[in-house]
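One protein chain is absent from this view; the other protein chains keep their places.
Here is chain A:
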């Protein structure tokens, strides 16, 4: 357990320090959201209608941007080989690394959401709903994305391929995340918030199980 704990602490520390790139994700998220009014016009009602979708897309792209650092940096400095050789089960190590990645890169996105919601003219309850769905949904993005990151780390130039492989897998998360947010904002009363929200929770829990095993398998097979 102490090995996993120190691994999580190490990953978070690297991610938050200079060149770690976790907080760049938030900056990217902000930039995507700021770009939207330029693309679709500054109509505040339209922005409030599209708000959840914009926030979800921004978070999805931002988490994708930081994903390839999950194993790539360790691969470059050789510590991935040490992790593979250690006595801790690789599945647990993968889960710990994904948890650290989510804490360093996913949680800041959720924290930034209320500020960005102001820019998109979302009211308090709507912002809370979007932030809640992001809080539940971003672990699923990290844990499914980890499979792609583990596949890409064994390739020579896997960065672009990572996006192609991961994005189709993240579509269900996007669908139910936006559906739950929309139910809380646009169709208040006509659609239930809890149905898509619980499906989103289920997807997150399932990816928590599948992700580490698939990532560990592809690391084990890819690195030898």
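Everything that follows uses one rule, which is that contacts are C-beta pairs under 8 Å (C-beta built on N, C-alpha and C of every residue); 3 or more make two chains touch, one makes a residue touch a chain; residues count from 1.
Operating definition for what follows: contacts and distances are computed from a predicted model.
One chain of this complex is left out of the view, and of "2-hydroxyacyl-CoA dehydratase family protein", "Iron ABC transporter permease", "Heme exporter protein C" or "2-oxoacid:acceptor oxidoreductase subunit alpha", the protein name its UniProt record gives is "Heme exporter protein C". Checked against the full complex, the one of A:22, A:73, A:151 or A:201 touching the unshown chain is A:151. Contact with the undisplayed chain is limited, among A:30, A:57, A:72 or A:217, to A:217. Within the entire complex, the positions of chain A that touch the omitted partner chain are 144, 147, 151, 154-158, 161, 164-165, 167-169, 171-172, 210, 214, 217-218, 221-222.
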